[in-house]
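Attaching a single structure in structure tokens format; questions to follow.
The complex appears here without one of its protein chains, the remainder shown in place.
Each chain carries a letter (A, B and C) given by its place in the written order, and its residues are counted from 1.
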Amino acid sequence: MLKGLLEHIGIEPGRLNFSWISSAEATKFVDVAQQVAASVKALGPARYLIKKRAEVA
Amino acid sequence: MKHPRFIDMSKCIACGTCAEKCPKKVDDPFNENMGKRKAIYVDYAQAVPLKYSINKDECLYFKKGKCRACEKFCPTGAINYEDKEEKVVLQAGAVILSTGFKTFNPSTFPTYQYASFENVVTSLEYERILSATGPYQGHLVRPSDYKEPQKIGWLQCVGSRDINRCDHPYCSSVCCMYAVKEAMISKEHADYDLDAAIFFMDMRTYGKDFEKYYERAKEHGIRFVRARLHTLEEDPETKDIKVRYADEKGEIQVETFDMMVLSVGMETPAELVETAKTLGIGLDTDNFAATGVFTPVETSRKGIYVCGAFSGPKDIPQSVTEASSAAAGAGLLLSSARNTLTKEKHIPEERNIIGERPRIGIFICQCGINIGGIVNVPSVRDYAATLPYVEYATDSLYTCSQDSQETMAKIINEKGLNRVVVAACTPKTHEPLFQETLVDAGLNKYVFEMTNIRNQCSWVHKDSPEMATAKAKDLVRMAAAKVSLMEPLKETELEVDQRALVVGGGIAGMVAAKTLSSQGYQVYLVEQTGSLGGNALLLSKTWRGDDVQSRLSELISSVESDKNIEIYKDTKLTNVEGFVGNFKTTLNDQNVIEHGIAVIATGGKEYIPNEYLYGKDPRVVTHLELDKMFLAGDQRLKDVKNAVFIQCVGSRVPERPYCSRVCCTHSVKSAINLKENNPDTNVYVLYRDIRTYGQREELYKEARNRGVIFIRYSLEERPVVENINGRISVRIKDHILQQGIAIDPDLVVLASGIIPQDNEALAQMFKLSVNEDGFFMEAHAKLRPVDFATEGVFLAGMAHYPKPIEESIAQAQAAVSRAVTLLARKKVMVSGTVAQANPVMCSSCSVCIDICPYSAPSFIKQGPFTGKAEINPALCKGCGLCVASCRSGALNLKGFGTDQIMAMINEI
Amino acid sequence: MSDWEPKITTFLCHWCSYGAADLAGVSRLQYPHNFRVIRVPCSGRVSPKFILAAFRHGADGVWVSG
């Protein structure tokens, strides 16, 4: 639901990822890691919702 | 006899360098020889202990006298070619055999062409093919050409239920279910429309929730074909497998599969037969360890117990149950010696660090070249020293080695450190070790954080050392940020009340009470009816032919005369308070009993049919009523001309979509009894699948030999029982003959299923869960079959699921065994990593109470914070679910606090 | 932008995915280095706050794995 909401306000779908991997599924872990890295990389640096460092009181 | 490993276990750090350098590739037996491993190896990646060993028969040094590559590269000098076979003599008061089984080897049988056709594999090989750690890294491909199979067939009962080819008359119990599972997983694995077909004789999905899985498999499009394949042919070009079979209508079908999986059964390996002789324990005709229905884990020799598939084919939950049961047996023999071999450890007093400014020590491990070879450890160390609050940063070759531990303890004291970070391998294996060092140095074990720069950094980023170093720095920074916010946590100690409550006075309950009492514990046994015995009071004989009533009355009188057992008949529970170690239970007579653990053995009951003229015609009885007639020596049974058994009455129907497990065996046994009474009685069994699992299959065979006629029907075309002018008429469509049959029986026996008791109230009192069918739900279907998710409460007998006496007894003993692990400790330590509520912030919305799987949160009942949530640390497992779901921010998880995790997030 | 590497805040369940990640290491399976792992006792521990906080702190991606 949170993912839906964040996407709704413009956070790109590939930014937030969820998965279920059992402790024996090393290959799945690597597969998903590659997918996640690729999807985030394809989106470029995050643009939205970043709190500017200088503004942190 | 201890075989040599040629590795010093205390030195091996499982870095894997030896296997990487070893030049000798050998077949990997763990992957059913489908993949390769090295001559120096670990059995499989999750092996415990994770230590290497050398296969002497394959090692080049042992065979040819040179190589020694592993010795050269081993960073810790763990290789020892001089290791010798060692004779170890152990003194033991009891022996438990859990030696298991081997799968049937189908290679000698030409029908299956297993040896010659590449794409015919056994089910175990297929398991490895599906596995992520298997020979094809979990990609579903077939052996001949690594092509993704479009069509896979499973062939059931290979090496089971077959006396012509393999001399195994028994059913291997597990193959139907694993074949369905493999087919389902294959369907999930394949991102295309895989055609999966299972060729079977009877589909034996008799376990808890198995039938539902079977139904789901059908919905997923898995084909279930009732046929025995008689020929497998291989296409020499494509290596596809062509099969021929007669379908249910008797028509010959030809299909081509890309792969054929042989669902191989279980057997006792020959060397185990020898071991049994050495040990002097009896085997039965199938070479399984002989046990009795009332003594399911005892071998013929006192003091030797057996569990798992050595005493007959069985699945994981049953094996696990028996393991605990055998442990209970052994524990009983040894109970006088309990705690006599324990040693006490000296622990220095904990230094109070509250209020101190964090002084962090960071210890970075090179793990030989494992980390140091990729990550620039000195630069991480120097970077670490610059982080806030860091007092000291160092690196060492092996932080986990004994001397490093001693140094670490010394540094903690010298530098007055009050927080420690170790950047090394994985906390999953090494956190306890370092925490122990902290404790030895007078620190609380929770002011510690471990970050993983090996398994999750150096090992997986070999090609980019710079990036790996940058990542390691980030990870260390995150860990330091977190640890600076860590506080010492207390592990509370709770006394465990040494008394036990057993709910239910049937066989399971009585056995549980008796076993607890024999181990020296006081037991309260609560039974809701006026007499002990439960359903067993209605049974005549076990499937092995034991007389139930005589055994039962022995058990009842031994329970009733037991001074440790206090029996409450005609009694129910009305309220339960407390938690593991300290329950307070109120009975309906207002008596309050206090106990440390509870065993739930409330049993089940017979389904009262409303179908098939039951209750309307005295000639229609349930099988328990037939048992009563047998018990009473009813003369009418001798005069029965035609008897009809109808199976699955109230079971495997949409309203009750589970199999009652015991009815097939029960009916087959009763059918044989009728035949014994009068061989001229015509006995018909109308069934859907005959589920005489395990060695019960032999009864099925006997029944057929005695002339019992088995006629199959389907759910869509159930038998019709009518009263026609005073005669009972049973009509059914025979699937083999494809025509209707009419029988005029003078006795109709309904194999009516087993339904649960009304468990709802009890479940609420003890905070247990029941499944959709109304049976209690264990903590884990496979691995924790007698535990509840609620600690201190255990499950036995038919309250869990319908089951025969031997399984109820094993489960009762297992429940006790599990309970004794708590009772014997006398105290339970509660982990420090638990949730904590701040009542001021709580909005009483009760989300935590609803979401917690362990019932740890509750509302405060009195005082200024009445109605606000509190967490019982004894019940909390520290998962943090409640914390994440708390909108009000009133909850926090100690050790994984919101501030701590936020601090880590901030450092990324 | 081609040499830009994202940072992905990663929450791994101690019992499941963290174990898988360890095992990936044991098996020496290589994967991208963009993940910064925060070990949690259960993926249920990951509250929406953390995800928002991660983005607020400039994480290019968030991965929650149970």
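The criterion applied here is as follows: a contact is a pair of C-beta atoms (placed from the backbone, for glycine too) under 8 Å apart; a residue touches a chain by one contact, two chains touch by 3 or more.
FYI, contacts and distances are computed from a predicted model.
Candidate names were "Dehydrogenase, beta subunit family protein", "NADH-quinone oxidoreductase subunit L", "Monosaccharide ABC transporter membrane protein (CUT2 family)" or "Periplasmic dipeptide transport protein", and the UniProt protein name of the unshown chain is "Dehydrogenase, beta subunit family protein". Within the whole complex, touches from the chain that is not shown fall on A, B, C.
Interface note: of B:Asp145, B:Glu717 or B:Asp850, the residue touching the hidden chain in the full complex is B:Asp850. On the side of subunit C, the interface with the absent chain consists of residues 48-49, 52-53, 56, using the contact rule stated above. Seen from subunit A, the chain kept out of the figure touches residues 1-13, 17-20, 32, 35-36, 47-52, 55-57. Listed for subunit B, the residues touching the missing chain in the whole complex are 840-847, 850-851, 853, 867, 885, 887-890, 898-899, 902-903.
Criterion: only the chains that are shown with their structure count from here on.
Between the chain pairs A-C and A-B, more C-beta pairs are in contact across A-C. Subunit B and subunit C, compared by their mean Cα positions, are separated by 30 Å.
Subunit A and subunit C have Cα centroids separated by 9 Å. Taking each chain's centre as the average of its CA atoms, subunit A and subunit B sit 35 Å apart. Residue numbers of subunit B whose C-beta contacts span two or more other chains: 45-46, 133, 460. Looking at subunit A, residues 23-28, 30 sit in touch with two or more other chains. Within the complex, the subunit B residues that touch subunit A are 45-46, 131-133, 137-138, 460. Those residues of subunit A lying in contact with subunit C across their complex are 2, 6, 11, 14-30, 32-34, 36-41, 43-46, 48-51.
Residues of subunit B that touch subunit C in their complex: 14, 16, 45-46, 50, 133, 426-428, 452, 454-457, 459-464, 467-468, 470-471, 474-475, 478, 833, 878-881, 883-885, 893, 896, 898, 901-902, 904-906, 908.
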